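Note that one protein chain is taken out, while the other chains of the complex remain in position.
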Amino acid sequence: MDMEASKKKLGLKERYNHLTRGLGWETTYQPMEKVFPYTRYEGIKIHDWDKWEDPFRLTMDAYWKYQGEKEKKLYAIIDAFAQNNGHLGVSDARYINTLKLFIQGVSPLEYMAHRGFAHVGRQFDGVSARIACQMQSVDELRHAQTQMHTVSNYNKYYNGMHSWRHWHDRVWYLSVPKSFFDDAMSAGPFEFVVAISFAFEYVLTNLLFVPFMSGAAYNGDMATVTFGFSAQSDESRHMTLGLEIIKFILEQDPGNVPIVQRWLDKWFWRGYKVLTLVSMMMDYMLPKKVMSWKEAWEIYGEQNGGALFNDLARYGIRKPKGWEQASIEKDHLSHQAWSTFYNYGAAALFHTWTPTDGEKDWLSAKYPDTFDKLYRPRFEHWEQQAKEGKRFYNGTLPMLCTTCQIPMFFTEPTDPTKICYRESDYKGDKYHFCSDHCKDIFDYEPEKYVQSWLPVHQIYQGNCFNPGVDPTVPGFDPLRAVLDYYHTNFGRDNFDFEGSEDQKNFARWHGDDAGGA
Amino acid sequence: MSKVFIAFQANEDSRPVIEAILEDNPDAVSTTSPAMVKIDCKDRLVIRRESIESRIGRSFDLQEIQLNLITLTGHLDEDDDQLTLSWKR
Partner (left out) sequence: MHIDLKTVKIDPLRQTFANVADRIGSDKPASRYQEATLGLQPDANFHYRPTWDPAHELFDPARTAIGMKDWYAFKDPRQFYYANWTMTRARQQDAMESNFDFVESRGLAASLPEDLKSTALHLLLPLRHVAWGANMNNFSICAYGYGTAITAPSSFHAMDQLGIAQYLTRLGLLLAGPESLDIAKQAWLKLPEWQGLRSYIEDSFVLKDWFMLFTVQNFVLDGLLYPLVYDRIVDDHLAMRNGSAVAMLTAFMTEWYEETAKWVDAQIKTAAAESTANRDLLSEWTRTWRERAVSSLVPVVTGALGEQAQVASDEVLGQFNSRAAKLGLSV
């Protein structure tokens, strides 16, 4: 071993190989199938794990250096935000409701991603694939924790955030994101990585973290935009990993192609359904708007996703089955979703409201084909009712789709005035779905989806009351009992924004005792 | 035709990187939104280390772009001298 060898500077690629791939070995005291027991049962065939490459070629020295710098910048902003009561600088207290949905619905998924990538970061047979997944695992923990630290300051002053953990595991609309991630994590490692790295990170997180976060900046929330963009810079590494993983699986064996196609069909739809919540955050919940859901979907869904699927065509991969339907629905999604939450505003743990006149005009301009015709009259009607002191609250419980767990409010792709219902029979029971694609997902794996913990079913079965509550006493109020079981601060976490404690405090802290937004 | 894109946080550190990209990729178009600059380019976009170094007067490691990167799309290929995003491989 001469000194020349060490003096010659190794290139990034060569150095990376020594620092990663070189670490692994074929075990002999225990068979490889026992050391990596989970990578064979899904039917995916991998012939050569060394063909997998991390395009960023990150090693721990660089990882610590750059991530450490990112954290230093981020926490400087979080600290300054807390010290200067930055929460009072947001455009309007309605904005804060997006953060409630964020910590209730999104941050817990970051945590799940952490644990899920720890699992595949242990289980994949290939060394570089494992390392990339491991880095993603700790990145995702970073996202969960930085979100806690950012939202912590808001939680001190506003309602709807204090019991996010308890809520995420119980509340009706939060079973949408929860079941999404539980679905991915309970699948095999290859399906998990296709679902999360690819369908979720590559195709969908841009929609959440790019236009929405730009919206947070526009609404004066520098702490959130900073964690959002800082997280997304990790996500761009994860997206690149997602693309690499998919190419790798497809190139390893032609038999993998149909399996992956089925996963893409499924996970595109699963992810898209979760984005229903994001669509209404963008169109209805950001007081100052950057871009409509429809525009965001066109840029990040249709154009960017389209480019990707054009590229994958060479492997025999086509666009996911639900692609066209998502395009049709872009004119409807946010309006139908927000209407539903407005309806169930007594049972939602953030505030709801009807859009202001200016906002209605913005929506008309952004949705010329649908808003005035289908949705404006609805909001105007509710607005009128509220003015008369009869703010509409739907006191019943919605039927949920067994797959995506969203209330059945989506309309037929061909008729926006008709609710879409689909059903399947399985072992003598009937199961209901919001769409053909959710039904397909169930029909392929009914034994999985019959396990779903459907919040409304659970309520009707009496599983969502506090111990000792007796539903048979006269005057029993089931909604109130469920909200107690949710640990809701009744009257503070729920109901309309108008008249809420958040609204009053925000105004008072601004020295505006008259109240009003 | 497919577009690739890359977006950076709108701040002082990103400025030379964005300038370098716009100069090295004549087809690139940048759009500014609150707190963010997004650069789109058809099919392919290159970030060259030397172009950035000539603007900042010090050596630059391409991995540094991660500090202000928000998102990107396309296949990524990185070596010591340049980072390429493309749809054609």
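Points to keep in mind about this one:
A and B are the chain letters, set down in written order, and residue numbers restart from 1 in every chain.
Quick note on the criterion: contacts are C-beta pairs under 8 Å (C-beta built on N, C-alpha and C of every residue); 3 or more make two chains touch, one makes a residue touch a chain.
The structure presented is a predicted model; accordingly, all values stated were derived computationally and were not measured.
The chain that is not displayed touches the following shown chains in the complete assembly: A. Among the residues A:81, A:158, A:248 or A:272, only A:158 touches the chain that is left out of the figure.
Among A:444, A:476, A:490 or A:509, only A:509 touches the chain that is left out of the view. Only one residue from A:105, A:126 or A:189 touches the chain missing from this view: A:189. One chain of the complex is left out; on chain A, the residues touching it are 1-6, 10, 15, 18-19, 22-25, 27-30, 34-35, 37-38, 41, 59-61, 63-65, 67-69, 71-72, 74-75, 85, 88-89, 108, 111-112, 114-115, 118-119, 121-122, 127, 130-131, 134-135, 137-138, 141-142, 144-146, 148-149, 152, 155-159, 161-166, 168-170, 175, 178-179, 182-183, 185-189, 220, 448-449, 451-453, 487, 505, 508-511.
Everything that follows uses one rule, which is that only the chains that are shown with their structure count from here on.
Averaged C-alpha coordinates put the centre of chain A at 27 Å from the centre of chain B.
Contact residues on chain B toward chain A in their complex (touch as defined above): 2-5, 7, 9, 33-36, 63-64, 66-80, 87.
Put simply, chain A touches chain B in their complex at residues 11-13, 55-58, 62, 66, 69-70, 73, 206, 209-211, 213-215, 217-218, 225, 229, 232-233, 235-237, 239-240, 243, 290-291, 303-304, 306-308, 310-311.
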